[in-house]
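A single structure is presented below for examination.
The other protein chains are all here in position, but one chain of the complex has been omitted.
The block that comes next holds subunit A.
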């Protein structure tokens, strides 16, 4: 079954098209890398799928139902969380926000929910910072808290916009490990990713995007030098050994 089907998605900012006719579907239990140069429209694609911005055209189905009815099974980590870092809240509290749909309106979080939130913090190595006010965390630590919040949502399909930006190598490994566990549990994960070296290792599907989809499908068929050159234009030159080297490594 397809976890996600996007058809004819077009988005424009002012009068400039940022995405043109993007269509693809993602099978359940897959891990898809969304790859493309800066400004390719990767963040725009995720936001438009989640209906966080107005679209020119396009429909989105999540498990064959319109997105609107499926919000509870969707997890999202934005590229940069635009929050007020001085807000009176701590790491554990932020993670608990991910449990909102499980706690329900007008109710307080139960012990069970708090335990689950702590477990999520532990998975990203942040258990010792649970009661730290969020402005007193480093950039990478903040990112890890937001990943833990997404994890706490216990969603069926995850959208992550550059989750590894600013995160150290061992945390990246731990998070990838976690995502692979999710995948084995049948969860579907879409990740915007810039490091071409690790694409082969991390993802079973790849969407190459530059305003329109250049290629979509299983990694070994899509992640080719020819496709990359088309996606990145001339800019691929200095990255050339990227996909080749990645094949042999790890």
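In this text, a residue touches a chain if its C-beta (ideal position, glycine included) is under 8 Å from a C-beta of that chain, and two chains touch if they have at least 3 such contacts; residues count from 1.
One rule holds for everything that comes next: contacts and distances are computed from a predicted model.
The UniProt record for the undisplayed chain lists the protein name "Manganese transport system membrane protein MntC", from the options "3-isopropylmalate dehydratase large subunit", "ABC transporter permease", "Monooxygenase" or "Manganese transport system membrane protein MntC". Residue in contact with the omitted chain (choice from A:17, A:50, A:114 or A:178): A:50.
Of A:12, A:89 or A:197, it is A:89 that touches the chain left out of the display. Among A:17, A:97 or A:178, only A:97 touches the chain that is left out of the view.
By the touch definition given at the top, subunit A reaches the unshown chain through residues 50, 52, 68, 71-72, 74, 76, 78, 81-84, 87-90, 93-94, 97, 100-101, 103, 105-108, 131-133, 136, 149.
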